[in-house]
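Quick one: this structure, given as structure tokens, is what I'll be asking you about.
For this view, one protein chain was removed and the others were kept in their places.
Each chain carries a letter (A, B and C) given by its place in the written order, and its residues are counted from 1.
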Amino acid sequence: MSAAQLAELRHTFALDKPVVVQFGDYLLRLAHGDLGVSFQYRTPVLRLILEHLGATVYLVGTATLLAAALGLWLGARTAWRRGGAADRANTAIALTLWSVPTFWLGLILIVVFAVGVGPIPGLFPTGGISAPGVTGIFPVVADRLAHLVLPCLTLVAVLYAQYLLIMRSSLLDEMGEDYLTTARAKGLRDTEVLRRHAVPNALLPTVTLVFLQLGTVVSGAVLVEAVFSWPGLGSLFYQALTVPDLPLLQGLFLFFSASVIVMNLLAELLCPLLDPRVRTG
Amino acid sequence: MEGTGHIAEGRPTSRLPALAIALLLAAFLLAPAPFGKPAAAAPKKVLTVATNGSVDSLSPFLAQRVLPTEVHRLVYDFLTNYDPKDDHAVPAMATSWSPSPDKLTWTYAIRSGMKWSDGVPVTARDIAWTYNLMMTNKDAATANGNFVANFKSVTAPDDSTLVVVLGKPQATMLALDIPVAPQHVWESHVSDIGTFSNDATFPIVGDGPFILSAYRKDQYIQLDANPGYWRGRPKFDQLIFKHYANQDAEVQALKKGEVDFAGDLTPAQFNSLKGAANITLNNGDGKRFYALAINPGATTTNGKPFGDGNPALKDPLVRQAIMEAIDKPALVNKTLGGFGVVGQGYIPPIFSTYTWSPPATETVGSDPAKASQLLDQAGYRKGPDGRRTTPDGKPFTLRLYGETQRAEDAQNATFVKEWLDAIGINVSASIVDQATVGDNETAGNYDLAFDSWLVNPDPDFVLSIQTCGARPATAGGSFPGDNFVCDSTYDQLYAAQISEYDAAARAGLIKRMEAQLFTDRYVNVLYYPNTLEAYRNDVIGSMQMQPQPNGIYDGQDGYWSWWSATPGAAASSSSHVGAWAVVAGVAVVAVVLAAVVLLVVRRRSTAQERE
Amino acid sequence: MSGSLARSLREYRNHRAGVVGLAALLLFVALAVGAPLFVTARDLSAVYAPGAPRQPPSSHFLLGTDAYGRSMLAVTLWGARISLAVGLLATMMSVGIGSLTGIVAGHFRGWVSTLLMRVTDWFLVLPTLVLAAALASVMHRGIVTVIIAIGLTAWPGTARLVRAQTLTLEARPYVERAKALGAGDWHVMRRHVLPNLTPLILAQTTLSVSAAILMEATLAFLGLSDPTKVSWGTTLQLAQQVGAVSAGDWWILLPPGLAIVAVALAFTLCGRALEATLNPRLEGKG
Partner (left out) sequence: MTPALLEIADLRVTYRSASGEVPALRGIDLTIEAGQKVGIAGESGCGKSTLALSLLRLLPRGARATGRICFEGEDILTMGWGRLRAVRWSEASIVFQGAMHSLNPVRQVGSQVLEPILLHEEVEQAEARARVSRLFEDVGLAASTAHAYPHQLSGGQRQRVMIAMALACSPRLVVADEPTSALDVMVQAQILRLVDRLVTGQGIGLVLISHDLSVLTSTCDRVAVMYAGRIVEEGPAAEVFAAPRHPYTAALVAAYPRIGDETARGKPGGLAGDPPDPQRLPAGCSFRPLCPVAVAECERLDPPLWPAGAGRQAACIHLRPSDVR
């Protein structure tokens, strides 16, 4: 498409009006539940979002769960053995991965594990959510999982560090507490003291912070999806940015913000389940 | 006494679910090994093409992007096709044609015996219905309306005759690139033709060499061979366009065999594939020109000027100086890595009929000394700081626009800025998104801009955008043109060529138009990038190139490559896809199992350790 | 004051990671500031590029050449200037906005505070990248836009911290006394609150820079920066556009990427060490 054709198209969609006017129109339509039409795809924005939502939930959901599980587990362990070699190594690795640009890590993982370098075979697909033409339940599941590995790994790598650090510091706050000595005196194993007594107490501040950081998950998703051709909302956002497709950008922005806010509301509902003090207080 | 610990509530249960999940996973993933290749009966031969194009719509009336347009070429037949050797018009739905002596009536004989994929016969009425819909319905004209703009009427007196009556003579009547839709299917969609995207039910009824059988947005488009196609059934059973958001992934996928064809490679990617196992490379001529547009001062169709283009650019000496400063061969060597042809005429050399090159005496470029001298002559003097000023003493600064998404723009901008700097012209380069470039161009607020067009075998469209009539009707309004060029000599030649039905004579006229554009120096072709492609020769035995001998496979003006592709030794039912997926799956399970085992063992061994 | 500074310095020296981070940081800053000594305009010129495009490392080009044929060593060195400058300027902006919001929200109670904190919370949960990218895409393309986009989106964390600290400080007896003696809002904020916030703001600044540098690279990768300027982000974007990834040109991919990781990590280590020095309760968390 040429720039002039694009201009024509944007004129059709009234996108060449001043941004303020557009935004006013947008709010007006939004009030009627209308997210507008993407001029790039000629499709209602809402429909586009719904079409791409599943893929994102599948990738981001899996990755967030894994990252949270890994981060919380490692965070608890490192705090429990603070100052030790494992603590220092884990913290160092986490901080390093935290400093890695997501898209760059994705590119490197593609080069190493999808293409293969030296003795490492290129086991995993370079992108996409599934291979076309695979049939049968087992091949389909295997194919889906194989496609999930690298994007999920990238996302987990950049996300787990914050969970680790949050859990570690929440747990360190609990470390001197007397009830842990009581638990130990009861004859519980060390790991049980950690799991049954220390972790449940450290969980509330952790979960609160984890939910506050959901924005980083969205950012990670945009980059990982763009690098791995994952057909989700992140790719959609990336596509919308390049033109830019303003109705789609606005719609996605609204959707991302709304989902993060909704998740935070959920977190507030979740807190009393984790801590009885909040329940009565 | 260790035993007492085991009674602890929750402990044994915490390990069990982990093991259960791991075992479940193992079962899921190990199972495909025995069942991996089901039904040994005649494996499908699949050809997978990597693409990074996106689909705006699958409706033949709406789709404007490259990928869906290419798909429509494969699933709907057209009135005529282009010869794979030299792009001349050859029969497709029409078997023969003849214009009336007054050049205004074209009569086509339509092939009989063609069938839509649902069994209904294809007739001239389908063609007439499709064309008429585009002529009468603004929405239906979205994608291809320009082809029928000059039509007065289209009728099908019988099933095998199509008659088109024109308003003015039109030389492009054998280049009507309009997918013909089945009337019996589309009649019910006339009311929502502007929004119906043709992806509701599969397979989609068509009459091309392939049938569109499945589509997942931003994932893949799947086409099945049409066994009843009149020119012969494609040799591959299935053709898949697999979407990649980034080009590097395409190349990786090709190396691994996830896809069998990758087009539109960058020079770096092309070079990296040299010597790769089972990969054949194609360095084909490009169908695209890449130009530097110089704003002649934006005007409307009735000559009213607008925008803030630098008036200095109206001076032919200044334009010539700019072009003298630019080293086109350097751009081809550096930006294209040598994979391109230095720009001359407006039409790329792949279309040899229309190729024009300036006489040796007129060749310009790579001469900063001459550029400086020209600027001096035009009154743009160099100050003590080496910067030039306009004749009325203001600093001479030009704005250069390029698009972020066109990788070469950023590189070329860097070069052009340095060259113009060297002759004392200050350049501020903005590499921005397409929409911003479009806004600035529409408003006439630019001095220099990079500009690139794909050219069709019939160059009428790219020629038309440089006519006076292609300017906007109102200041700042959208316009079908490109750079506000308005040259009466050029316009006269344009009018002459469109009514010239003699191919050789028409080519002569077009070459004169190119010469005129070249001397005006408003649209300066810098180069024609080659089309760099690669495919797996173990999967694809052979396929037809268009044109020959230096043509391309992907993005042809016909369906020759995919229609003619023959399966190679390794072509079979996406086995390469399934196999590695299973391997990868097994690897995942192995890692998970190892981790679980390690955990359990460690837990055992630490049981006696210090807490 | 100098005594407490010396004590802080001694404390800081106990954090080995912090010392390593600081050393790395000083090295990077020295290289960035000194880059014009080693890198000439010609080295960065596309037209007069000294080498052939995309050459692997050799004795002449220690890190190989980029897509223009420029030495990757020179490009990476020069890239430090823009990446660091963008990181620092954007952080100054975000920490400035954050501190101002935090102090005002902490000092004035009532609706001012409520309103400011609502806005802060809203910005805090919004996905930063999406917001910054959206901002950058509607504004004029360029380095300044990138700085503004990062600065305008990265402040809420600082605002919250500063507000909490302001509340603590204002509860201190000498501030209460000053207020009782009729000190004005401006006086209290400037004379009593701000000086005591300085260490916190310093630590927060250090921690924010790494996020800002990562964001610059990310925005550049998304094509929202100015590709004609040499930064680590634009170098990576160029590498990806010319297909260096699939060509396996690791010498183009690794230096800017590793540089980003190293600088971001160095800032993070310094920030954490500073935080631990200023807030001994966090001791052992480093």
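As a convention for this text, contacts are C-beta pairs under 8 Å (C-beta built on N, C-alpha and C of every residue); 3 or more make two chains touch, one makes a residue touch a chain.
Please read these numbers as outputs of a predicted model, since none were measured by experiment.
**Student:** Among A:Arg29, A:Arg88, A:Arg144 or A:Arg189, which one touches the chain that has been omitted from the display?
**Tutor:** A:Arg189
**Student:** For subunit A, which residues reach the chain that was dropped from this view?
**Tutor:** 177-179, 181-189, 196-197, 200-201, 204, 274-277, 280-281
One rule holds in what follows: only the chains that are shown with their structure count from here on.
**Student:** Contact counts by the stated rule: is the higher one at A-B or B-C?
**Tutor:** Counting C-beta pairs in contact, A-B comes out ahead.
**Student:** Name the chain whose C-alpha centroid is most distant from the C-alpha centroid of subunit A.
**Tutor:** B
**Student:** Rounded to a whole Å, what is the gap between the Cα centroids of subunit A and subunit B?
**Tutor:** That gives a centre separation of 33 Å.
**Student:** Between subunit B and subunit C, tell me the centre distance in angstrom, where each centre is the average of that chain's C-alpha atoms.
**Tutor:** 40
**Student:** Mind pulling the subunit A residues that touch 2 or more other chains?
**Tutor:** 107, 110-111, 115, 226, 238, 241-242, 244
**Student:** What are the residue numbers in subunit C that touch two or more other chains?
**Tutor:** 137, 223, 240, 245-246, 248, in rising order.
**Student:** Can you check the complex and tell me which residues of subunit B touch subunit A?
**Tutor:** Those in contact with subunit A are residues 5, 8, 10-11, 14, 28-29, 31-32, 35-36, 38, 44, 46, 48, 54-57, 62, 64-65, 195, 197, 214, 216-220, 222, 238, 240, 242-246, 248-249, 252-253, 255-256, 258, 403-405, 433-435, 437-439, 441-442, 453, 465, 477-482, 573-574, 577-578, 580-585, 587-588, 603, 607, 610-611.
**Student:** Under the definition above, what is the set of subunit B residues touching subunit C in their complex?
**Tutor:** Contact set of subunit B toward subunit C: 246-252, 255, 265-269, 271-272, 327, 330, 334, 337, 404-405, 407, 410-411, 413-415, 417-419, 429-433, 436.
**Student:** Would you pull the subunit C residues touching subunit A in the complex into a rising list?
**Tutor:** 17, 124-131, 133-134, 137-138, 210, 214, 217-218, 221-224, 236, 240, 245-246, 248, 250, 253, 257, 260-262, 264-265, 268-269, 272, 282, 284-286
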